[in-house]
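Got a structure here, written out as structure tokens. Questions coming.
Excerpt of the complex: some chains, original placement.
A, B and C are the chain letters, set down in written order, and residue numbers restart from 1 in every chain.
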Amino acid sequence: MYLAFIDNLSNNGTSIIHDMNSIIKLLATSLLFIAVLLTDTLIGATILFIIFVFLFKLGQIPLATVGRLALYPAFFSLLFALIKIGQSWQEGLLIVVRSALAALSLLMLISTTPYNEIIYFFSMFMPPLLIDILIFTYRAFFILVDQIGNMLRNIKLRGGYHRKNLFLNIKNMASILGVLMLRTIEMSERMYLIYTLRGYDGEINVNRYEEGISLTDIVFIVFCLIILVGVIII
Amino acid sequence: MSHIHIPDGVARDAWWLLVIGFAVTLIFLFFILRRLDREQVGKKIPLAGSISAMMLVTMSVPLGFIPFHLNLASLCGIIVGPELGFIGVFVVNLILAFMGHGGITVVGINTAIIGIEVLVGNKLYGLFTKKWKRSMSSALATFLALILSTAITFGVIFLITGSSDAILQGHHDEAIHFLSYSGWLAIVIVLAIGIILESVVTSLIVSFLSKVKPELVDRSEKHV
Amino acid sequence: MNPVVKVRCIKHVYPDKTEVSICGLDFSVDQAERIVILGPNGAGKTTLLFHILGLLSPTEGEVEVLGMEPYKDFKKLRREVGVVFQNVDEQIIGPRVYDDIAFTPLNDGKDREETDKLVKNIAKQLDIEELLDKIPHYLSGGQKKKVALAGALINQPKILILDEPFDGLDPKSKQEIIDYLNKLNRELGITLITTTHDIDLVPQIADTIYVLSKGEIVLKGNPKDVFSNTEILKDANLDAPVLMELFKRISNRGYNIGTPISIDEAEEILVKILETRYYKN
């Protein structure tokens, strides 16, 4: 599951990008993101692509596994491209490339910044209830990923995974999801009980881990700013 | 992929649509969060979180040789109600935006669109179960909810690209015309398969649950 | 001294109409007592704990904790009672170990500085300081137990409740947890209420044992007494710890050489007997 994979990258990675101040990194990535949205030329897009490949390398993010995720938005953007392609093929291509690049910038961010840092950022403007839900989602996700992993394994060992027999396979997968749904709801009930015991009454406090601003942070944000300006000028 | 996740960067010229998407989603969220019963809030937060996690995890279930994944928005609407379901969809879209599914500028509009599935799925299911069996009702409710959300997605796509006639009239260039035509055909087929799959799976899950824990899918009593 | 926990013949009906009753002998726990509740699967051990915690309200019968009614005085009692449930995964909310341990004090309105002191202090005691910065799902089972324990203890509760705390742990981790619990009990006078199926560990963490079976508390007493009551234990699907069983059988064969509770005791008894009989070889 790629979410778990990325979580592992962001938490256990040790690259120079991981070490940056999260808020600065968020701001800098936003600049890159805007630059991507504003790109109007294939040359600009190519340059941005090279920059992302470089940043992935710098962040020790495996391009083949993580970068591949950018193909999803590329695929969906085909819908839009197909319409635009009627007008000019460059226009169509740009749409596809732009959405892939936008995804790359977010993937770079999420692969180098732990979830709790991002939650902290959100907590600066989102209502506390939503933040709590995000925190619960995160924990529940990893508990459920384990469970579904175990269930899929069990099904496979018991002869229930059929790559070719779609009908039987779907039936079995639905059973798994049924069990999972049941357990999810019961788990949330138990969690509720436990957290009430621990004093939960509708607000989890989010802690920020103090980080200073280093030279790297400044260099990075200036770099991103230059790119943005460059894109605007071109 | 029974849903189209609109990605970042395609709606540059229709930014107003994204703003509307955000506005709609935020207004809904605002009212849902405000309406959450103070007494019940402690209980509902873990439930909403768990349901969001469930939707995320569902995407990793292999359905066999076709590379589809489910997201069970309609099912979640049926089980936890439209309000928590809507929050779930928002959370899922927000998290997925960082993973290349959908995008950050389009979280609002994606949530609004898929949120419709939650709402419509839930309401239709309530309506249908008065007459039909739960499995049948859930299949139909999900199917219609997905058709509706897909239709709306296309509406949005046309609004964004500013042309609905592009696909209908095509281009003078034969090659591009063909590309465009077969591309659309492929998309329609893919979506149709996705919608049917999700309806079938939803129905199977509902009938499983009604054997094992019927109160989860029961609407005869008053239920969220 | 008044008992800190008192339960008298409760009955609980779950929403699906499963009836659980816990009658028979009274359940009554003194300050700083170490209690172990034994019983077969489904006897109602967890249900009993839920009532003591105020998570369930009894359909019939009385529950009293520190002179209050747990279900009604939930908010007040919450601060006096710490819990570690069997499935610690669901108990840890994170996002980081630090946040999790800090959860209760922050929710209780303590300020960050005070909380920080508390967290660091408890982490030091449990020797999990280097975990504070970690994400819960990357911890091992034993580490998770310790984090959950830290989260339960940070409020310095008077009573600590543990539902099958040794499940899935290796012998050394079990022993570490036992030693820590006993230290808590000795040094801070914390009352311990534990359930477990790990009968051989029971003598180490029990002053008093309650045996639950078929809706009744059928047995109550110190480990020696309880574990010599083979009949009732068998009836409740339970065994005595191996050592006690062995010496019980020896005594049944007519040789009353004592009932050791630990391996050390047993060793001494046997060596004493052998010394008078054998030449060392």
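Assume contacts are C-beta pairs under 8 Å (C-beta built on N, C-alpha and C of every residue); 3 or more make two chains touch, one makes a residue touch a chain.
Computed from a predicted structure; not experimentally measured.
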Full-file chain stoichiometry, since only one instance of each kind is pictured:
A x1, B x1, C x2
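We adopt the following convention: only the chains that are shown with their structure count from here on.
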State which chain is most central when centres are taken as means of Cα atoms.
A
Please compute the C-alpha centroid of chain A, do the same for chain C, then give the distance between them in whole Å.
42
Averaging only over C-alpha atoms, locate the centres of chain A and chain B and give their separation in whole Å.
19
Averaging only over C-alpha atoms, locate the centres of chain B and chain C and give their separation in whole Å.
46
Would you mind listing the residues of chain C that make contact with two or more other chains?
none
By residue number and range, which residues of chain A touch two or more other chains?
135-136, 138-139, 143, 187, 191, 195-196, 200-201
Per the touch rule, the chain B residues reaching chain A in their complex are 4-10, 12, 29, 33, 36, 38, 41-43, 45-54, 56-58, 60-66, 70, 72, 75, 79-80, 87, 90-91, 94-95, 97-105, 157-158, 160-161, 163, 166-167, 170-171, 176, 179-180, 183-184, 187, 197, 200-201, 204-205, 208-209, 212-213, 216
Complex contact set, residues of chain A against chain B:
1-3, 6, 33, 36-37, 69-74, 76-80, 82-87, 89, 95, 98-99, 101-103, 106-107, 109-110, 118, 127, 129-130, 132-141, 143-145, 148, 152, 161-166, 169-171, 173-182, 184-185, 187-189, 191-192, 195-196, 200-202
Where on chain A does chain C make contact in their complex?
7-8, 11-12, 114-116, 119, 135-136, 138-139, 142-143, 187, 190-191, 193-201, 203-207, 209
